[in-house]
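A single protein chain has been omitted from the complex, and every remaining protein chain is retained in its original position.
The block that comes next holds subunit A.
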Amino acid sequence: MTTLIKLEILRALRNKKFMFFSVIYPPALYLIIAGGADSKPLPGTGLNMGLYYMVSMAAFGAMTAVLLGNSERIAKEREQGWVRQLRLTALPGRGYVAAKIAAAATVSLPSILLVMIVAAAVKGVRLEAWQWIAIAVGTWLGSFVFAALGVAIGYLASGDAVRPVSMLCFFALAFLGGLWMPMTLLPQWVQNVSEWLPTHAYAALGTAVEAGGAPHVKDMAILLGYLVVFVGGAAWLYRKDTRKA
């Protein structure tokens, strides 16, 4: 099982094209959105745009790489029959999911760090050392939830359906979770739904730290709950997948 995890990480590192774009585009997007903003605090958050978008773009970028990357790659591997071959080994379902999450985490970590570096260098974001570390680690660990969701989607949809399905999940989660604009700018009903979405909890981890506090237990519990559901679902789908796809 550790061999598979190592091999998946190695493979992710070797895939230079995917790595490059996954790492480069969150900081680029951050510059485009927050680049021209002044340092006035956003309504209802107490954080300015440079700070607010640092967390949400780091989260958004990590989520893109792991969710879209995983779901498409897995659908392709099912199509090629590699998953079928793997099912003829003693590998447990959770081992497969763990390996895929590890591969995704390899890609998401540098993209998170790069957004933070750009925010500090270009937008002059200044935080305490513990805050930097807490945001980086929290955002990274949080991305595991979406990596697991990516694995599950790779199993639920097959062939041509994978991209639209994962895109739909992705945009809905990103928008409703407030990654693109502060929740306070959205209608009340959206805010009510959003509170329970993994994306909102995900961004809230970092935002809480930015505001100088610890992440809320509720957000962590929500993320953990989603992680258990997605990993369990993905592992179950892996074991019972009988289609040739």
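By our rule, contacts are C-beta pairs under 8 Å (C-beta built on N, C-alpha and C of every residue); 3 or more make two chains touch, one makes a residue touch a chain; residues count from 1.
As a convention for this text, contacts and distances are computed from a predicted model.
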The chain not rendered here carries, per UniProt and among "Xanthine dehydrogenase", "ABC transporter ATP-binding protein", "Branched-chain amino acid transport system permease protein" or "GntR family transcriptional regulator", the name "ABC transporter ATP-binding protein"
Determine and list the subunit A residues touching the chain excluded from the picture.
-> 1-4, 7, 10-11, 14-15, 77, 80-85, 87-91, 242, 244
